[in-house]
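The complex appears here without one of its protein chains, the remainder shown in place.
Which chain is which? They are A and B, in the order written, and residues in each are numbered from 1.
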Amino acid sequence: MTAIAPDSTAGRSSSSFWHAAWYRYRRNRLALISGAIAVLILLVAALARVIAPYGYAAQDLSASLADPSWQHLLGTDELGRDMLSRAIYGAQTSMSIAIGAPLLGALLGLPIGIISGWVGGWTDYFTLRAFEVFTMVPQILMALLLIALFGSGVGKLVLFLGITAWVGFARLARAQLISLRDRDFVQAARSLGVPTWRIVIIHVLPNALGPIVVFFVQQIPATIFAAAGFSFLGLGVQDPLADWGQMINDGEQFLPLKPLVALLPIFCIAVATLSFSFAGDGLRDALDPTSR
Amino acid sequence: MPRQRTSPVETAPAVADRPLLEVRDLHVSFQLERSTVFAVQGLDLVVRAGERLGVVGESGSGKSVSALSIMAMVPSPGRITAGSVVFDGQDVLRLPTSKLRHLRGRQIGMIPQNPLTSLNPVLTVAAHFQEVLSLHLGLSGRAAARRTVELLRSVGIPDPQSRMNEYPHRLSGGQRQRVMIALAMAAEPRLLVADEPTTALDVTIQAQILKLFDDLVETSNVAAILITHNLGIVAGHCDRVVVMYAGKVMETAGVFDLFEHPGHPYTLGLLRCVPRLTVTRSRRFHAIPGLPPRVTSPAQGCPFAPRCDRATEQCVSSTPPLADVSPGHALACWHPVTAPPEELR
Partner (left out) sequence: MVSYLVQRFASLLLVMLVVTMLIFGLMHAVPGGPFDQTQQPLPAFAMANIMHKYGLDQPIWRQYLNWLWALLHGDLGIPFEQPTMTVTGLIAKAWPITLVVGGITIVVAYVLGVVMGCVSALRHNTWLDWLLTSAVSTAGIALPNYVVGFLLIDIFAVRLGWLPTGGWGEPRDVILPVIAFALYPMALTARYTRASTLEVTYADYVRMGRARGLSERRITSRYILRTALIPLITIMGPNIPNILTGSIFIEATFALPGLGSYFTTASLHRDYPLILALVLIVAVLWGTCYILSDIAYTIVDPRVRLEGLSQ
């Protein structure tokens, strides 16, 4: 018999739900502006090679630590590299990591959480223990250990920060699954003989997606911090690749004379973090107006 | 004494010279982001000592807001924009906070709609009583505990001594409502305001709670305002009735009068909607077409006009005043019903 998925009275009709959410998001001016800035940063990051006036490694020792000028709109660092370009490439580096790592974490964690939440029983028990194992050692320490053991660089940062991020996604997915698994519309689908995979993908996931997307966006600032932190310690992105954290580290010694060298990357981090944070908040409020 | 036109006439044997509670021309509105909702427009109410007044209306009719206004507890963004509330000779709306706090609990007790969320989850039942008893009656320690047991017993809670040390989540909905009633009565108030006290309860429990309510009112001679959307409740448990719609009073009368000679088309409509078990021939469910409005402008005309089958030009353009049609029975309608149809008998 063909599975006729009943119109879920408890689940939301996809298009109207997302429409309503978008409408709510739009009305929140802070979220709207933040979202726009976040998208802008992503665009800059993606188009770095096209936008940046200079390469990130292009040195010009004769123009070391220069003040802003028409040639170098935001000045240069101690090796004569153009600050504006480095900031732009820094965006590329930071965004690759900040988006890549949570993405990896999601790819790893979501299936685990979904399966564990759906199946329950011993699988769930062990999953919960796994959660505990990976929570006992904080993400940063774990990532540090991995970096120390296996080396660093953009790719490795994505890998390590991603692997250590799976727990958050898994936990969330599991919680969503558990709460939705027992809802009436799922019971109805099961009683009609709808195959499990179909129930999960067509009925459950769209409803669970909201909080997961919000969580994802909220992970971005944290990842920016972590990546910048490792670079700050010299354990992150390697020279001459530009990264905001590392730029701060480099610029530290020049603060008294040429504060811009350190302040520019600081400003970039702040803007990126705030825009994604507020956008995340806006998303959360838009997707579930009852949560304040 | 009896004033024509804008106030309902007092009914038969006056228990005391002056009414316990007099609400005159009350206006309450809610200032929202982009609009204003006029929740109550020109409410007049009188309650005498020992009297039970029923306030009937659909959701959004302004009945709950009226109840809160009596204790000056309208939550923001609501504000009382005009009118007066005089309780026992005092103008409630002008009282300083300290006197207001004395009024609340001590003179007027409130029974809320949702017993499940009306008790502080981190305080035991006894603690709730202790607060009230020590604040209003100066009781503490063992005296307070004794009184608590008495109160709980009077509302029918079995084994009060041990029950009182429980936390609210261990009590059922019906039990919690009894506790709310006991709390409202604890400081021996002169007026009880019950805001849909049985709406959130099972039907069987409803009957028990209402009976309890009646008994208490009778034994302690407290006056009561019973707010409900259920005409059946009003019929059995009130002396006088006020029918509200869209923030205005449509009709007010003694209970028997209202049921036997309903004058306002809205009241008639409400009565028709009550399903009956004992019918000799098949009857369809009656419903008043349309929905109650959300009043965002102090409109002209009768608010019920859009849904009334007797409405005329006049109804739409000018607001009918609340006027007496017989002693103790007032209506706000240009074309009141004079002879209710057969089916209502």
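Note that a residue touches a chain if its C-beta (ideal position, glycine included) is under 8 Å from a C-beta of that chain, and two chains touch if they have at least 3 such contacts.
This structure is a prediction, so every number in the text was calculated from the model and none was measured.
Screening B:Leu20, B:Leu53 or B:Met71 against the full complex identifies B:Met71 as the residue touching the chain left out. The chain not displayed touches chain B at residues 71, 73, 75, 101-106, 109-110, 112, 114, 117-123, 131-132, 135-136, 167, 169, 180, 183, 187. Contact between chain A and the unshown chain involves residues 129, 132-133, 135-138, 140-141, 144-150, 221, 224-225, 228-229, 232-233, 248, 252, 255-256, 262, 266, 269-270, 273-274, 277, 292.
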